[in-house]
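Only a single protein chain was left out; the remaining protein chains are all shown in position.
For chain A:
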């Protein structure tokens, strides 16, 4: 895997895309247990329907965990200074997320060279699910 190289990375640099396998009900059940987020809206279709949704939907934090791997595939985790995500729309069962990242600025923060990276995750219908940003030491 190509690593983020501070001498080469410039504004406009695109990180290698990361395609996540489609999200299944099993994944949501496992993620509920593994993440400690037991909100029934993600695992209990009766509860989700009562709440006015057609079906259960993915935890926002599952998408955020996937999108983070776009970064940890190209840099060590300790280089990541900040990471934020807006959950733009609900991620449905069956969504196969396509994660991408683009360097939007190179900044010096506390004497350290960092890249500000815009992050996006779209589903297979090109619907934006997560929109985020990270600041990474390079």
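By definition in this document, a residue touches a chain if its C-beta (ideal position, glycine included) is under 8 Å from a C-beta of that chain, and two chains touch if they have at least 3 such contacts; residues count from 1.
As a working rule, contacts and distances are computed from a predicted model.
The protein name that UniProt records for the chain not on display, among "ABC transporter ATP-binding protein", "Rieske domain-containing protein", "MaoC family dehydratase" or "Manganese/zinc/iron transport system permease protein", is "MaoC family dehydratase". Set against the missing chain, the residues A:34, A:96 or A:128 yield one that touches it, A:34. Residues of chain A in touch with the missing chain: 20-21, 27, 30-31, 33-41, 47, 50-52, 59-62, 64-66, 68-69, 71-72, 77-78, 80-87, 90.
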